[in-house]
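My structure is below; once you've seen it, I'll send some questions.
One chain of protein is taken out of this complex; the other chains stay put.
The letters A, B and C name the chains in turn, as written, and every chain counts its residues from 1.
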Amino acid sequence: MPQITYRQALQQALREEMARDERVIVMGEEIGEVTLTPSKVTEGLFQEFGAKRVLDTPISEEGFVGLGIGAATLGLRPVLEIMTINFVLVAMDQVINHAAKIRTMFGGELQVPMVIRMNVAQGSQLTAQHSQAFEAWFANTPGLKVVSPTTPYDAKGLMKSAIRDDDPVVFLEGGQYYSERGEVPEADFTVPIGLASVVREGADLTIVSHGYAVRRALRVAERLHGEGIDAEVIDLRSLRPLDVETVVASVRKTHRALCVEQGWPTYGVTAELAARIQRACFADLDAPVERVGGAEVPMPYARPLENAALVNDDKIYGAARQLLVESGMLARGVGAAPADAQPAGGNGRVPAGAAAGAVAG
Amino acid sequence: MPQITYRQALQQALREEMARDERVIVMGEEIGEVTLTPSKVTEGLFQEFGAKRVLDTPISEEGFVGLGIGAATLGLRPVLEIMTINFVLVAMDQVINHAAKIRTMFGGELQVPMVIRMNVAQGSQLTAQHSQAFEAWFANTPGLKVVSPTTPYDAKGLMKSAIRDDDPVVFLEGGQYYSERGEVPEADFTVPIGLASVVREGADLTIVSHGYAVRRALRVAERLHGEGIDAEVIDLRSLRPLDVETVVASVRKTHRALCVEQGWPTYGVTAELAARIQRACFADLDAPVERVGGAEVPMPYARPLENAALVNDDKIYGAARQLLVESGMLARGVGAAPADAQPAGGNGRVPAGAAAGAVAG
Amino acid sequence: MSTVSPTERRLETALPDEELLRLYRQMVLIRRFEERAEEQYTRDRIGGYLHLNIGEEATVVGTTTAMTADDYVFASYRDHGVALSLGTPVQAVMAELFGKETGVAHGRGGSMHLLDVQRHFLGGWGIVGAYIPIAVGAAFALDYERRPGAVMCLLGDGATATGAFHEALNLAGLWHLPCLFVVTNNGYGMGTSVERSSAEPELFKRAAAYKMPGERVDGQDVLAVREATARLLRLARDERQPSVLECITYRYRGHSPIDPGRGYRTPEEIESWRRRDPVDLFGQRLRERHLLSDDEAEQVAEDVEREVQAAIDFALQSPDPNPEALYQHIYGRQAAEQFSRMAPGAPFGERSIGAAPLTQEATPPDAPEQRAGG
Partner (left out) sequence: MSTVSPTERRLETALPDEELLRLYRQMVLIRRFEERAEEQYTRDRIGGYLHLNIGEEATVVGTTTAMTADDYVFASYRDHGVALSLGTPVQAVMAELFGKETGVAHGRGGSMHLLDVQRHFLGGWGIVGAYIPIAVGAAFALDYERRPGAVMCLLGDGATATGAFHEALNLAGLWHLPCLFVVTNNGYGMGTSVERSSAEPELFKRAAAYKMPGERVDGQDVLAVREATARLLRLARDERQPSVLECITYRYRGHSPIDPGRGYRTPEEIESWRRRDPVDLFGQRLRERHLLSDDEAEQVAEDVEREVQAAIDFALQSPDPNPEALYQHIYGRQAAEQFSRMAPGAPFGERSIGAAPLTQEATPPDAPEQRAGG
């Protein structure tokens, strides 16, 4: 199978679907005549399909998302690009109060087959207004579907499923890995929406995450492997629908769950995961479900501050070790949990200062 | 102490703070010269303080929220009214990417002392675009504070705290109880942000919720009391900061937790509650933390459909009974759990149809 | 202000008598339907919000009857008249207000969210201004598929203050999309007058910011409105030139039942508008031209009365949507399978009546026309 990048996989999916279905159009800022958008996913489409099907818009997210919705209600299948997830905030009403509501509020007489692509890159010093990950908000919204592929294979397969889907799909792309390579068949294939994948098998601990955090989880699993611990890693791939069955089956096997996300964990994706797991696996858990997320602060610019705010391998590793200790698999102190990963203590209490710092962040 | 309505309590707080501090202004749609806004909280303020301090805006939520932010950065203390929470979606960028970010991204050189009032009424057949409760999104956002008073006393005390606070505060009001009465001292007092209140003491079960659901929780607690079960009821009052200490102390005592919210539970407020409780009270729980929320559908218009979608006392009662059964306090079948409140079954599995129906809602 | 008389002469020669009578009948139907709907609301048979077109009949009928079979229309939540004028069965409209399965939106949308895909009415919408870009998107789709029609987007004076209005008109002008933006200027957005909400109260002038023609017409004169609408829809269809038409009219009632409609306007103001009541005005004109006798007018009133009463009876007898169907119309075809793995650990409070599987939408994915009635 040919090795192509995540970006190329998305390009292939778009190209193939546009060739397959006249109703598919692509729209966004800086995605056509020139592709200055960081994703560069649409590169070449303007040259191949022309100005009629590949449209550069003004800086009007609310306007062009609404335009996409209207076109979709009359049968087109728009694929919109929001340059980065941060800018969808000005189009939130169109996504939440329109795309997600239309089928229901019109009694099934209209539908919105539309894909909204968003780059969820964090870090690289983009600062507070350009470094967020609030995908949980879309996943909280009935009427929407939310997917988050992390491999070139899934990127192509899920993009095809999303374009062929009859509902609005929020398609989360990870800026950090547009250029990473993976095997992708040339044949036409799809990856079903709503199906998680076990990207690494293990018996001792389940690490559940999505997006770029999956990459980190895999690295941490390797590191743990070197210490004789076998972690299972689950890539959710879809946030709504959420494949709880796959997660629960894994935790029933490992008895330990660590949930990881790039974004702010309080009221974030990992909250739902922990809530579901504790309910479905109550009798199976050897320790409480643990969570790791980004520091709860607007992202600061300075590199040392940003590094401190972002999720990193050490934080995940530290949380995993802590979980293994709490569940009695590792003796306290054994192994080299980094100093910065000390637990909150059995009863979860820490000095008020730390608490505020930690959560008020 | 005089008995006044929730609406009057908010009016008092606004009037007193406007009299106390020249920098406090009130702004929104239909809140001044005439108060056609459903809340009618600002009634009389225009007549008392004049057009300079009580401003009717055009239908420009993004514009006047931004205007409030700018005024706040130069030292004013605007209290904005968003007619209902649904309309804040067009101003989401101002709230999330500006109000919440300004102090950090400018290194503490600017701040936004501003209150954004929102009516979170659900039901009364307002339909999909006018019947939502996504307060968890604000609570997920560092830089914001989120409060949700449910009594006249808390309404007045929290409004004063919010106006005097140096950070942007999202102030959630419940349309269902603007006219409910309660005792409120005439003296100047505040209710601290970040402090939950135990509104009913009990030893058998903890029901945690916020907003209108607290009213329901109290009624259900009464009903359970008649069956010899003592439920403790916690009104969170603040969603960010979240007073986890009070919740955890209660669950350590009752060993059972039921979390209730008006909104969509998947990725909602109850997810964070369950995640926190299972971690802090792992050894104390006799059963998994249970959650009850609204049906995961855009709100339908027809009364029977809406009634089926909204959280109601029976659903909460059924969940409470189920929890007591699972935790061995009640024998299965004993007591009269309504037919519509059957559990998902021990392993949480239900027929795919029901599952989809339930969660895909 | 486009002068009316020449228009008028042109039209009354242009329009066949029966068409003139049809316009009159539609106006009377809307007036009466709204009065009865108001009464049904007070009897608690209608819930939620209820926004009436009473006083705006000439604008509603003048615009909608100027559409060709190829054109589409979008409206705000104040949408009853649009459906009625387009000929949507009165009983299906009333049934929707009553929240019945037989309603145009199967009881899911209610008063604010009427639609009639077959007659190209793509909805009443609840968020002020937000559906304007969606209407422009429909125009984009027509243009993209080289279909002959144009899209007419009805919006209120208050909606012109929204960012969505600006972004939508800029896109329509920039891409030369076939649409007409009709601003129904009834003087107020809820209790806020145009003068208190718009820096430029002559709203049609805003068209220039998008290099579009804009004009103003007497919204009480159904023929003037119809003439301008027909002309500007043609401009959109034939020359891909979007434009703005401002219709000056008035709503007698409050914004919605919770608003008595006073406090922000004087009885004199309301009275002065009643003296130019659009239905009377047009009836009068038809009489003067001997196109309508008192008996005929009486007949129209009776027919309409009967029709509206029948609609109420139909709505009353219609079945409520089945609560078991709560999860219908949430997602399309593929969802049941996609969501089938989400159950474990779910909160079950909302599952109590959730046993119904996701609806399998009937419409095949590859028949957008059929689906959207294109």
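General observations
Simple rule for what comes next: contacts are C-beta pairs under 8 Å (C-beta built on N, C-alpha and C of every residue); 3 or more make two chains touch, one makes a residue touch a chain.
The model shown is predicted, which means the values in this text are computed figures rather than measured ones.
Residue-wise, the contact with the chain that is not shown comes from A:D56, picked out of A:D56, A:E135 or A:D154. Checked against the hidden chain, the listed residues B:S39, B:T84 or B:T104 yield one contact partner: B:T104. From the set A:N97, A:Q111, A:Q129 or A:S161, the residue in touch with the chain omitted from the display is A:Q129, counting the whole complex.
Within the entire complex, the positions of subunit C that touch the omitted partner chain are 161-167, 169-174, 196-200, 205-206, 208-212.
In the full complex, subunit A touches the hidden chain at residues 29-30, 33-34, 36, 38, 56, 58-60, 62-63, 86-87, 89-90, 124-130, 260, 265-266, 270, 290-298, 300-305, 307-309, 311, 314-316, 318-319, 322, 340-344, 347-350, 352-361.
For subunit B, the residues in touch with the chain missing from this view are 23, 25, 52, 57-58, 60, 62-76, 93-94, 97-98, 103-111, 113, 142-143, 145, 164-167, 192-195, 238, 241-248, 275-281.
In this section, only the chains that are shown with their structure count from here on.
Ranked by distance of CA centroids from subunit A, the top chain is C. Among the chains present, the centre nearest to the common Cα mean is that of B. Inter-chain spacing, taken between the CA centroids of subunit A and subunit C, is 40 Å.
In terms of their C-alpha centroids, the spacing between subunit A and subunit B amounts to 28 Å.
Shared contact sites, meaning residues of subunit A that touch two or more other chains, fall at 62, 93, 97-98, 104-105, 142-143, 241-242, 248, 275, 278-280. Shared contact sites, meaning residues of subunit C that touch two or more other chains, fall at 105, 107-109, 113, 127, 130, 163-164, 330-331, 335, 338-346.
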